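Have a look at the structure that comes next, please.
A single protein chain has been removed from this complex, and every other one stays in its place.
Up next, subunit A:
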Amino acid sequence: MKRIFSPILSFLLLASMAVNLSSCLKKDFDTPPDESSVDPHLKVTHTIAQLKSLPQTQIDSNVVISGIVCMDDRSGNYYKKIVIQDSTGGIEVLIDQTNLYTDYPVGRKIYIKCKGLSLGSYHGLSQLGNAPDAQGSLTMINGTTVGDYIVKATFPNKIKVDTLSYSDLKVPGQNVNRLNTLVAIRDVQFADADAGVPYAPPTATFNRSLATCSASGGIVVRSSNYANFQPILTPTGQGVIVGLYTRYDDAAQLIIRDTTDVRMYNPRCGNGATSLITIDSVRKLFTGGTVTLETYKITGVVISDKSTGNQQPQNLVLQQGDRGIVLRFTGTHTFNLGDSLTVNVTGGALAEYNSLLQISGLQTGAAFKSGTGTIVPRVTTIAQINSNFEAWESTLVKIANVTFPSGSYSGNKVISDGSGSITLYTIATATFANDNLPTGTKTITGITGQFGTTKQIQVRNLTDIQ
């Protein structure tokens, strides 16, 4: 009896333990309720403008302000400080903490209990922080105890951004209530020397000058080399910029939160209006030698591919309708196959380079990408290309039944389609230069060109050969 009793008893005990134990298993942790709609409704005693006008440095009384964060440190453009604004103005708040955007992101409403904090200013810009140091600079609020001063409220909140005129904002002294608030300016572009270049060099904080269509300078966009958008190139177009309005004594500055604050999608305005002409008309301006172009701009779609290295890095081929032309910039450009460009060719040199017509001497900032486009290649034969060559120069053609010689792409290779033959030219350093030419008959798409007396076609990449 005992022999059966013990195993039964133990089994029952084990089973009961198992049942009991599964109910003791730990459950997953609950997510706390979202507090972003919680507003503690502290009693606000001063507006930010009233705070800034307080006479003393250290605030001894119960001053409570409230504002919405309009600038944080998410991009790295600012470090250990945030800026808040209300309807009367804005102020910097210095806090000894990294990644403040996690607690106080742009759009968060906060209250600040200012008792014990100090007011200061940096070259005319108001700041809120801790007691000044021996040199008189304001120190930062202690990152560990900041909760004693800053009370979090709702998120997100929209900030009303006023659009102002460039000329008005050039003088910070006349816009004191706008300092440390967000402003927008229309019809503005980066000055010629500051367009199409990185927001800041890798080594230091830098100012990039803004310009209007008629005048340049007066307001700068100041960016830190620690900002994550530091290497991004400033746009070459014209449009709207939103930013935090600050000053360094009498110099007006705009601080952007990130590149979405900069919306310059219109074509640049030059010094004098440019008139739009077709590529066909530009080509007809060539009468031999070098023609310096007047105030013209052209549009077209890029049909060359810079990524495969079968064009000089400073060149591209632009086609509009059934006419095309080679553009040569003063430095390496960044435009890709398919970009739709508007190019200000004012002052460009229209000339033939070894019989190929091109406009050279253009600044990369003069070309402006407005979107993308497609050019449908002209389906034709080699014989027709050879007989219409000048008109069809620098355009995209498509030829069927092409046979190739043996060897690799690099250099001049004669191809024919039965109706005639033409040179297929590939730069020796192109990515596919050492690949073998195809066997059998293929359809080829390419750009027509010439070098001296040789008529040639250049493909963009290997998918041009099907």
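Rule of thumb we're sticking to: contacts are C-beta pairs under 8 Å (C-beta built on N, C-alpha and C of every residue); 3 or more make two chains touch, one makes a residue touch a chain; residues count from 1.
Here is the rule we use: contacts and distances are computed from a predicted model.
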UniProt protein name of the chain not shown, from "Iron ABC transporter permease", "TonB-dependent receptor", "Spore germination protein" or "Putative circularly permuted ATP-grasp superfamily protein": "TonB-dependent receptor"
Which of A:S36, A:S121, A:S167 or A:S214 contacts the chain that the document leaves out: A:S36
Sole residue of A:T98, A:S214 or A:S307 that reaches the chain not shown, by the stated touch rule: A:T98
Options A:G136, A:P202, A:G288 or A:G440, residue touching the unrepresented chain: A:P202
Residue among A:Q56, A:T144 or A:S406 that touches the chain left out of view: A:T144
Subunit A, residues in touch with the chain not shown (by the definition above): 2, 6-7, 9-11, 13-14, 17-18, 21, 24-26, 29-32, 34-36, 74, 97-99, 102-103, 105, 108, 130-131, 142-145, 147-148, 155-156, 202, 226, 228, 230-231
